[in-house]
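Attaching a single structure in structure tokens format; questions to follow.
For this depiction, one protein chain was excluded, whereas all remaining protein chains were kept in their positions.
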Amino acid sequence: MSDLALPEKPAAASGRRPWLSLTGRFALALAATIIAVAVFGPWLTPHDPNAMDLTARLDGPSAAHWLGTDHLGRDILSRLFVGARVSLGSVAVTLSLILALGIGIGGAAGFLGGRTDQVIMRCADVFLTFPTLVLALFMVGMLGTGLVNVVIAIALSHWAWYARIVRGIVLSLKHRDFILASRLAGTGRLRIFWTHLLPATMSQLVVLATLDIGHIMLHVSGLSFLGLGIAAPTAEWGVMLNDARQFVWTEPHLMIWPGLALFISVMAFNLLGDAIRDRLDPHLRMEHAH
Amino acid sequence: MAGFIVRRVLLLVPMLLVASLIIFLLLRLGPSDPAMDYLRLSKLPPTPEALEEARLFLGLDRPIAVQYLDWLWRALHLDFGVSYATRRPVLPDLLLFLPATLQLAGLALMLTLGISVPLGMWAARHRDRLPDQIVRLVAFIGVSMPNFWLGFLMVLLFSIELGWLPAMGRGSWMHMIMPASAIAFMSLAINARLLRASMLEVAGQRHVVYARLRGVPEKTVERSHVLRNALLPIITATGMHVGELIGGTLIIESIFGWPGVGRYAVSAIFNRDYPVIQCFTLLMVGIFVLCNLLVDIAYAYADPRIRLSAEGVE
Partner (left out) sequence: MTSRCLEISGLTVRTMCDGRERELVSGVDLALEGGEVLALVGASGSGKSMTCAAALDVLPPGTWRAGGTVELDGQVRTAREVRGAYVATILQNPRSAFNPVRTMRSHAHETLRALGMGRSGRNARVEAAMIDAGLEDVPRILALHPFEMSGGMLQRMMVALALMSEAPFLFADEPTTDLDLIVQREILDLLERLKKTRGLGILLVTHDMGVVARLADRVAVMDAGRIVETGPVMDVFHRPAHPTTRRLVDAHLSLYPTLSPAEPAT
């Protein structure tokens, strides 16, 4: 029978709640591990990720190659480690670009107001309307292929979500007394933005950015998988999956590992994003579903 | 309702114009030179004379506004130019591949709605118990799963291990099951959770209590008060899912050898084949805008507050 009428489970006894939930802490540990692998990967890899060994092609797992080797005899585990670096590195750069664009453009729109605001937000609306992947494909078409262009393309297709939030918060705070007071005291506009308005947007931006890490990872590797991102010899999870597709019938393990690495990383950051959202901003829900 | 639809359709015109302008300008103002790409794809040596000639031939010497208006004028006559790489008219080629893409994306949309609605209802009915936890887990896997990897895993299981489904190509409906499911999985997962939340919110509203107080049986309360109203945000979300599904289709096509626009577009992007990129993007924008129009109409149909206030303006 329906449970819709039954009472909700009573809230847990209030008391000292940990800053992050249990899953949140688990996700944090997992994400930290992935980041550590990305940072220290080159020192951890058992083999040179690009060293070919044509005598040991498509080997299964062994003591020397824990996860086996690919079609050029390269060690898969080493390539996964280095792939983490490329994935997370490009996500970090993309997110910094998005944040810079979002804060700059959204802040300008909210702070300057008037016609500037209108023009900027009409532009942003166009970006908000269209699916980010199609936008990113178009941007790559405009800029050309390659990792740098993919990163720029993804940043250009996501900034509007951040700009909208920053603008909204700046707009709601702009006429508060403490802002007016510091303007009367002769504080410069840029300084006011920097010291008063920007910190107010931080918690929402952090939540949005953490939730977007996984999403951007999927974009980067998806575009690489299509052959539009990183060129072939570089170890990247999407590229590795693309390499593995011709061996699906004969060597399925080649495509298991990079996919699993991508899946687990995306999940770790999604879990972390959820936990941080629940903590910092329980009202921001489902609004940013792309 | 008719007035509402007419006004929404009229709103599309400036929207599409702005989109076409942005697409045109970004491609022209982008970092690379179309004349250069034209020569490269025509396998001609890029001598200064050849470049000059290509520029003249492509009309790049004229002011950008004239170029845009010229392109727009031809586009209105369904002439989107000729591909640099194949030397064939762009639009007929794209329209040749488009039906396959739309077929796949359409099936994915049906799967998304057809599975997520019962799943979300199931979770909401058994809040915080096993079904809810299962749906939560599925949703979590769904939003983290790269769809192209899911496609591979399905091929591995259903084609290679079990031999149930064909791994490649387009033919019977059997060919569509795996690609459409791989595309739909993420949207389906998001939608199921959205419906769950929406149903629980509506279930707490006063009009639901009042329906019970009037003696309306529980089944009817759930169907015509809780679900009926909880579906409104789902209609809005469907607009977003359409975009996700089209994007997903473009990627998934390459795994299953599905003869859609995705592969054609990717090779055009790779080659910087401007006329194709331009036409492809505009086509996607057009489809997406059209889908959103349908979603808006469906929403207005389902919610009299929107429908009637829109008519009140007339």
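As written, the chains take the letters A and B, and residue 1 is the first residue of each chain.
The definition used in the following text is that contacts are C-beta pairs under 8 Å (C-beta built on N, C-alpha and C of every residue); 3 or more make two chains touch, one makes a residue touch a chain.
Quick caveat, the model's predicted, so the values are computed rather than measured.
Which of B:S20, B:T101, B:N229 or B:S254 touches the hidden chain is settled by the complete complex: it is B:N229. Counting over the whole complex, chain B has residues 204-207, 209-217, 220, 224-225, 228-229, 232, 302-305, 308 touching the chain that is not drawn.
In the analysis below, only the chains that are shown with their structure count from here on.
Here the spacing of chain A and chain B, counted between their Cα centres, is 21 Å.
Contact residues on chain B toward chain A in their complex (touch as defined above): 18-19, 22-23, 26-27, 30-32, 124-129, 140-141, 143-149, 152-153, 155-156, 160, 167, 190, 193-194, 197, 199-200, 203, 208, 212, 218, 222, 226, 237, 240, 242-244, 246-248, 250-251, 254-255, 265-266, 268-270, 272, 277, 281, 284-285, 288-289, 292. Contact residues on chain A toward chain B in their complex (touch as defined above): 1-5, 8-9, 126, 129-134, 137-145, 214, 218, 221-222, 225-228, 238, 241, 244-245, 248-249, 252, 255, 259, 262-263, 266-267, 270-271, 285-286, 289-290.
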